[in-house]
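Heads up: the structure comes next, in structure tokens.
Note that this complex is displayed minus one protein chain, with the remaining chains in position.
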């Protein structure tokens, strides 16, 4: 719409679209209203709709987009989306580091870890209360008790918390405690879960499936956006290849490709990809250099005692060292690592 | 337990295990009772439990298994599991062919397809009422209406129906209509869904994730078995590789590996792996030759009109030809393709 | 050309092509002469050449092919190519089994293995005199002495021998001893080696790179064909994936795809793909069922003593059992396993 178009004109365009059986979505409310339609249309219908709209008052331009992800695409929404996490913005100048143990294993241990990473400059806490586990006999998290501990750590440190949600039926519960809902790699195509988080008012951190293409990741984000939740961050965490010296192969090109294709912020998780803490700082530096907006890093006060993923967790000392190095790299690419509380 | 061990002796063994905080599972009720314990135990506990059990009346042997999947392993349960589908057994001498369109798209079309594949010798019908789709804008199935059509097709043909269930909250609904619950490739590690189907009395057809190792497939099966549902069939449907001339790379070695490692029947879906109908009959023959217990094949009366996966669907004529070829190969390996109604 | 076209007319067509700077290749000498040109031409040149040829006496049809492999394509040469190996034809009704140890390790041992596989019905012997090894410190074959032993085994059994050649400078030497020159998976894109074997009068068994697409395999074959050697057999031997329970993932779909795209015979090597002898017979059956023209199988009288690949070698007893099973599957698909000497 033209910048000066009054609400009534916008309303008439929406009504016309509805006559054609199409649903108008507000892509951007200002400085000018941009409306979008995502339904598949054949060429004839596109022509008829376009012809009808082009003559209407207030309409500035009618365009068509080709990518199969629409709401997530840069064509549709050229400006970067900034997602607010605990008062900071992901996707802008600052690079946020989200840190903590893989799982919340005990109140004591988690609070200790939270204090440590907060002091070392983490911008958010991570920790799993519900853990997806390949084997039914592995530790699967403390559940609601873990959520309570996360909330306590937030009060203690002032930092927002990121935690995973495993099924649609638990979204409401987890959203009561968490600042950011994480969708894990195994659930990237759990479409009912995607739709459920699309309907709550919480940022979503969507991990790429470990063998999902970039296009599929964007289509999964599209499920969330299509339900009205635009606060989506995409996370690269390594893909499966034939290489065995790392747990997965971190695909840092994916960050550059995503920056071209989408307006959504991009997060990198070097810990799961590497599988060994020795490799994490170097990969974290590379992630910042390639353009990541945030990092998700596993840190544990005593990694050798962790019930899951201890081998890939940094110690608090290792985390502090890494944070210093990251600041230098961030400045080299015109950004800075967000420090401590906002 | 010894074959002649009375129930009381079995009961006392179970009670002893419970004293140690372990849960006894009945692996096999006859001809002799076999009890299993799946909890992780350290070496000392294993020794103490073994020492205690070995002296008890009725106990024949105490053994320890190493694989991380337990209930699914051949060590634990050496005899092949036979899963009943519409009066036929999958996992025995017969090879069952489950056929039909990818999705239930209309009553008329599905009933026509069902009649066609039934006449050509299919042992079960397949068709999706709930379809997982990479894009939120693709056709996602007719839902409950699709289930009604499946039930009508069953009445019409006398054949059992296999259909996919997408989320834990829909398991009960789908189980009311379907003879076999299919878990799709994207849901292989949707653990809440696996546990939900583990609690109903319906055979489960569990597809391998397109990115999953064989070990992970077995651990996902373990989720279902651990909830008490032993009627699980494993399905190879192609994995992701760098090769682009097929949709996925059908991993027929996986059939041979699974036959070594597990007692559960193995199904092969050549249609999704190939992505083109021209390749399906040859891959189906190979699947029978390598030892598959059943095939899952897409057939559509008019593939060019299908809303999904038409390119990989056989025509009815193509399906009839394939069935003739399969019978010859099945006989060459000492089996036979189950014909028509049981 | 028309079937009755005299040589002089063929000669004039060749001369015209040369005027355009193009080289005519005889694709098929009878029943009618088919000439091919493989040079890249722009559309204008194609039109000018076509216009000129269409009026000439003896010319029946002028057509254009699109695939980037030309000489290897079915479009260019619709009839299957039959490659003669020791008096038998690969690519026709018979399925040939080429068997023997991975490497020629000793005269005594190799002759024993050769006799064993000959008695069990192998149609050719395999054995490496020059072995490509990932590590420079591994056993790399007996070299010329190995070639002498292979020749002795041929005299003893009457069977032709297949052996690998590793570099262009050794082609002449190996061709003096071997009936078939094998190009290994690591050399599929060693283009100087491909050109060298393209210039000798020996059938070539070209293994797919463990990382190569089917299209790249065809383009490598094209290197051999373009030098005038049309006796090329393509061999699928497993590709690299993330799966670790087999050494490589045997891509049996590749056999079906190759049968569509090319006229060259297709061989399957189940031993290297599986990496464990237990899986070989099942994969061999599947390979015959999917349409392989020949199999390449490792057999060792005492696998536990082999210097390389013993783990994947069948025993002589295992090989005999497999041969019986294969005959049944071959018959089920309208073929037969070639028995003993031709």
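Chains: A, B and C, in written order; residue numbering restarts at 1 for each.
Quick note on the criterion: contacts are C-beta pairs under 8 Å (C-beta built on N, C-alpha and C of every residue); 3 or more make two chains touch, one makes a residue touch a chain.
Quick caveat, the model's predicted, so the values are computed rather than measured.
Contact with the omitted chain, checked across C:157, C:187, C:231 or C:312, is made by C:187. Of the candidate positions A:165, A:204, A:279 or A:338, contact with the unshown chain belongs to A:279.
Although one chain is not drawn, the whole complex shows that of A:288, A:306, A:322 or A:338 it is A:288 that touches it. Where chain B meets the missing chain, the touching residues are 240-242, 244. Touch with the hidden chain on the side of chain C covers residues 38-40, 68-70, 132-137, 166-169, 186-187, 189-193, 209-211, 216, 219-220, 222-223, 226, 240. Although one chain is hidden here, its contacts on chain A can still be listed: residues 211, 213-215, 239-246, 249-257, 259-260, 273-274, 278-279, 282-283, 285-291, 325, 328-329, 331-333.
In the analysis below, only the chains that are shown with their structure count from here on.
With centres computed as the average of Cα coordinates, no chain lies farther from chain A than C. With centres set at the average Cα position, the gap from chain A to chain C is 50 Å. Along chain A, residues 211, 240 each make contact with two or more other chains.
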